[in-house]
Every structure is written in structure tokens, then in C-alpha cells.
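Only a single protein chain was left out; the remaining protein chains are all shown in position.
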Amino acid sequence: MGEMRGLEPISSKADVVVIGGGVVGCAIARELSRYRLDVVLLEQAPDVATGTSKANSGILHAGFDCEPGTWKARLNVRGAALYAEIAEGLGIPRREIGSLVVAHSDADLATCESLLARGRENGVAGLEIWGADRLRAHEPSISADVAGALWAPTAAVVCPFLATVGFGENAIRNGAKIHTECGVTGLVTAGGRIVAVETTRGRIEARFVVNAAGVHAADVARLAGDDSFTIHPRRGEYILFDRSTGALARSVLFPTPSKVSKGILVSPTVHGNIFIGPNAADVDELDDVETTAPGLDEIISGARKIVPDLPLQNAITEFAGLRAAAGKDFIIGESPIVKGLVHAAGIQSPGLTSAPAIGEAIAEILADLGLKLTPDPTFVPVNPHRPKFTEQTPVEQMARIAADPLAGRVICRCETITEAEIVAAIRAPCGARTIDGVKRRVRAGAGRCQGGFCGPRVTAILARELGIPVTAVRKETLESWLFYARAGLEIREDIDA
Amino acid sequence: MTSRVQPIQCIGCPVGCGGEVVLDGDRVVEMRGFTCEKGEAYAAEEVVAPKRMVTTTVRVHGGALHFLPVVSDGPVPKEAIFDCVRLLRGIEVTAPIETGRVIVADALGLGVDFKAARAIAVASDGLRPA
């Protein structure tokens, strides 16, 4: 166990090396793949979307709460507009369900008014203040003591994994390379300028390096001698409910925000589940994504202020993610210390929303730094449509099964996911390599039984498709093997039977 | 020889009497706390020569499944459970298997056979499980 299998040889040189396979890194790689460039993205984990991009609220914010003039304000509004254009073609599930900032008092309503004014300044369309009656008519489960709300119709929910995978797959289809299980161990400079990246899998000569390493971005910068910023990981915990609770909220429900956070919200997911969270706790470790009993209690009591009657018995999972907090704004631009090193760092909320706009911004910056951007006429902006079996008509389903009998075998019973869909998710560019990778792409195991039934089967399918033994199948991280071989295990002798 | 007291949890029925057996060497001198004859009989055997049914699996070649469940056709002395499982770990069989086939006869000379708990057909179709 343990050796890397089936990994393609890594590139020896590139025009641009992007470090980090989160939604930001993948969106940057995809944007750069429009041009005639050698683009290489490095990800230390076996899959993309395994850091902040896997555990966040999945919301495309309307953009009313960013301070005007900041990167956040500019990129949020632009990013939200870009998703509206490109999400469908890239296979990124997105639903424009609107958001509500729920006010409980006159003071809250005053905050909503100021958010409305700020939103108009940022160019957010359709903002309105609603009275309590209109709010209750829209959200029947909402707390009785609400005073009103700020309505933002352009807010949407999106699948953050499939956003990352969609950008990553499209980047690969347009010639970029994504090397997974490839950790960065050094940044080589010469004369104050970046020249190469050292990785766990070899050295890559690079003209430019884009640092999109999420919570690890400051560590990456330091590899080049740039200590111009630090990242403070701030953990947020979530509880996800079964889809049977989907009627609990129609839109994203925010509390009236405090100075530090958008607060604990109640929201539908793009797939029709409900989630509550996140709280905010500063943590020391860059991999501390443990949930805590007090933290879960905190988000339950926070969410109850908006929706008092939470269906806690229908919780299907709890998880935590880290925000890569740096300062008030995103850090976007060339390193003040090392030429050719461009940061896309400190990307906390609204980072998911901003990601495609960050891609554009980074391309502009690279052009300003002397990288020639020649459009590639073969660029294809969309990914092949991979319809969900359950969303097809019977005629389409029959044709699909006739062509591939595996399309008729349901593996995940909770979400009705067929073997053919799982196989496709593994074989696609930027394909799944782990159990969680399959779950995040096609939702096998994301339902109420959380993989209790389909886990053993998905394990077997991964082993077959990747050509590895079952004992080499991993859950998510580099060494997260799931099963041991039975043979070769010695019977314990020390038990007094 | 001094007598000793061994507590025995009866498993005969849902009441689950917690009784005690007083032993002089291997000889039962007294029973306390059991409320039926069945319970006393169980306790008497349990305290002197406890036995258990043993179930495990053996590897199957060419079958629709990779493992065949097997079961002892009678109880096995408790101290021999691990030896039986170790013995069966080394056994491999080939499909088809019919229910009740003797997989290991007179295991370890205990007078107990291990038998196939189910049938396993030969692997057939092209849609084999992954």
C-alpha cells in the first residue's frame, strides 16, 4: 500500500505553474487555458477541491456586503455574473434562489438599509427591503419575531466541488495539466525572479507561478522568501440535513451580519438539502477541520434564531472547513519581493463567488507582467454534458442502458446514482480518484445513508477502474486507505478464549 | 481443595438471570440465582466445558461470490475457536458449492464438521460485480 499508482509523469516546464487545486486555482488554470500557454496546476492531495473548496456554504453572494472599491466588491459582482453565463456549460449546478438578510429589530433593519445602499454602489441589481409579512409569505418556517429582510434576488447556490471540477476539467480539455499528489517543496528564484518549482514529484521550470494555495498560501510564499502576509485559518462548522427537509428554506437566509462574519445561516444547497452554519473559530493548525460539540451547539442555536424548528433528527452529516483569512481584502497581485510570483491569496468569502473573476484578474496581471496572452482558437469553453440518469426521460434512459448496461445498475440508492455515472466520473478529465471524489462529483454516498450501502460497491468500482487493489482505495487524503487485506493477518494469540 | 464461586450470566431467555456456580475443583457443588432447570443446566456446562458454535468464511474460486460462509455442525470447545478459524483461513474451495457440503471434516479431531452455510453458483454473466 502507499505507492502512487497511475499518476502521469509530471511536466518539466511551463509558462505558468498554478499552485493549489481549489476552486480559485482551477478557475485560474481554466482562464489561462484560453491562451496559447503551457499551464500546469499542482495539487498536493489526490483530488481537487479538498481544502476550503470542499467545506463552505456553496453560495454565490449577490455582493452587497463588500466594501466598495475592494477586490472583494469588484470580483464578487463580476464572479456572480460569470457563473450565470458559464456554469451550465461547465456542468456546474447552480440555482438562483435569492438571499434574505433577516432582521429581528429596528437596528437590524437599519443595517439592512445600509447594506442595500452599499449593494447599489457595488452594482448589485434588484435589492429590496421586505416587511415581515412578505418575508413570512416567502419563508413559512421563519421565526415569528422577524422584523423584515433585505432581499437579493441574484444570490444563487452552487455546488462548490463541481465548480472546482468543472473549471479543472475544462482547463485540462483546453490543454492545461493538473498534477495531483504533487506537493510543492520549494520555489527556486534567480536574481529575485521565480524560475522553477520543486515538487514531491520533480522539478518544473516556470516563468510565472500563481500562488492559489488556500490556507497554505503563506507557506508557499515563504518558500520563495516572501513573508509579506500570513494566513489565519478560521474554522467554520456545518450541519447538513437530508433532502426530505428541503422545504425548510426557499432562499439563503442570513442573520443580520456582525462586523466579523456573515453569521450563521440556514440555506438550501443546490442539490435540495438544507444546511446550517458556519460559526467562526480561529484555529492554529492548517488541517484542523474537526467539528466540536460546542461548535455544533453554537450553529444550532444560531440557526434557530432564523428557523426555530430545525429537523435535527434528519441531520445526515456534520463537517468543518477553514477560511483562509489574511486581512480585510483578498491578496491579489505580484509578490512585493519575488518577481514572477503572483498571489491569489487570503481568498475567504466571497472567494467561491469571485473565483472565475479572480481567474480574469490574474490573467490581466500576468499580461501586465509581460506574459503574452495569445488566444487559442481551439479553446472550447464548455465541458461535455453528462446528464444525471434520474433527470433523463424514459426514452433517453432506455437508450443509455442499451448502449451501456451499467447505466441500468443503481449503486447509490439514496440518490439514485448508476454505475455508469460513477465510472464516467472516474474516467473524465480531472476524474475522481477517491471515495470522497466520487461522492462530490456524482453524490454517490452523499445521501441519508452516507455510503453505508454503496460504500463497498464504490470501493470496488474505483479499484476496478483505477486498476488498483481494494486495499489501495482511499477515502480522500494521501494515506486514507479504507480496507486492509484479510489474508496475512495473524490471529491474536493473547486472547484468553 | 477449596471451593470457588464463578458468576454465570444465563443466556437462555430474556430474563437473563445472573447466577453463581460454586465449584470444588471441576465439581459443581451449588447453584445460586438461577430460576429454571434450563438455566442451571446451561450454567453447569458453561462453567466446566463452555462450547460455542463457530462461523467464518473460506475463499471460493470461480464463484459468484469470493467467500463462502461456513458453520460448525455442532458446538466447539471455547478454547478451540481460534484454532478452528485459523484452520479455515487456509481452506480454499471451488464453485459450485451446494448448501451443507462438508468443507472440513472432523476439524482438529474435535468431532465437528464445518459445512457450507449456503450454495454458491459458478460465476456466469459478463456483468460481474466490480
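We call the chains A and B, going by the order they appear; numbering starts again at 1 in every chain.
To be clear about the criterion, a residue touches a chain if its C-beta (ideal position, glycine included) is under 8 Å from a C-beta of that chain, and two chains touch if they have at least 3 such contacts.
We take it that contacts and distances are computed from a predicted model.
As stated in its UniProt record, the chain not included in the shown complex is "FAD-dependent oxidoreductase", which appears among "Gluconate 2-dehydrogenase subunit 3", "Phosphate transport system permease protein PstA", "histidine kinase" or "FAD-dependent oxidoreductase".
Residue positions on chain B in contact with the hidden chain: 9-17, 35-36, 38-39, 52-53, 55-57, 59, 64-67, 69, 71, 78, 81-82, 85, 99, 117-119, 125, 127, 129, in rising order.
One chain of the complex is left out; on chain A, the residues touching it are 239-240, 244, 287, 289-293, 295-296, 313, 315-319, 390, 394, 397-398, 401-402, 405-410, 413, 416, 419, 448-453, 455-456, 460, 470-471, 474-486, 489-492, 495-497.
Note that in this section only the chains that are shown with their structure count from here on.
The distance from the centre of chain A to the centre of chain B, with each centre set as the mean of the Cα atoms, comes to 51 Å.
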